[in-house]
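Just one protein chain is left out here, and the rest sit where they should.
Coming up: chain A.
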Amino acid sequence: MENLLAKSPETRTLPNGPATATPVLRLTDIEKIYQTKTIETVALNRVNMTINRGEFVSIMGPSGCGKSTLLSLMGLLDEPTSGTIEIDGRAVQSFSDRELAGLRNLKIGFVFQSYHLINDLAVLDNVELPLLYRSGMSGKERRQRALNALDKVGLSARTTHFPSQLSGGQRQRVAIARALVGGPEIILADEPTGNLDSVMGEEIMALLLDLNRNEGTTIVMVTHDEQQARKTQRLIRLFDGSQVG
């Protein structure tokens, strides 16, 4: 844990070239079973996959096939019933809640279908949020990083706006800036274009592709859109909780 946290994004050099074969996230024999008194639902069944640094991977499958569950497990928001998750070569199953929270903060950025921005906070404050949970960073530095992230998504002019004053596409851009601001190893995007019309969806997709190509950000994206999935480097298909391609 110490080594993982010590290797903070502030000091990490992001790859600028093509994807290397360094695994950043590895899932081995992952099972996720939801159990009630009367019924047992297998959400994921012996899933194995490796995400390499700099990759852009999309995950597709019909509704209820376990895509979002898989993303939650990758994001350390949930625990598998069995199997191991490794981040940067370290298995995380023995990590405490506090250690997992620290790991999420440093290594992972999330983009959600419904943005999940905090309506009471201005755009800049929303983007700064992940940095609040990082000690030893001055307010000035936080602000500068948030401004840089907003600049990357083309929303420098909207820093003082509130989410309700933005379009869906702009909100998702803010969400992407928030995911980027901490300099994570990997961005997990759960249907990031799902709530947007095709034009805005294309804009968001172009932005993600740009981040992957030019910033070297590793991205795993759950999508229903075959066309967008084809633009990514690798496509993983799920069906009834199992990996089928």
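Throughout what follows, a contact is a pair of C-beta atoms (placed from the backbone, for glycine too) under 8 Å apart; a residue touches a chain by one contact, two chains touch by 3 or more; residues count from 1.
The rule we apply is simple: contacts and distances are computed from a predicted model.
Of the candidates "Heme lyase NrfEFG subunit NrfE", "Oxidoreductase", "ATP-binding cassette domain-containing protein" or "ABC transporter permease", the chain left out of this view carries the UniProt protein name "ABC transporter permease". Remark: the omitted chain is touched by one listed residue; of A:Gly61, A:Gly75, A:Gly183 or A:Gly241 this is A:Gly75.
Among the residues A:Val42, A:Leu129 or A:Leu235, only A:Leu129 touches the chain that is left out of the figure.
The residue from A:Lys152, A:Arg178 or A:Lys231 that touches the chain not shown here is A:Arg178.
Within chain A, the residues in touch with the undisplayed chain are 72, 75, 77-78, 97-98, 101-102, 104-106, 109-110, 112, 114-121, 125, 128-130, 132-139, 142, 163, 178, 182.
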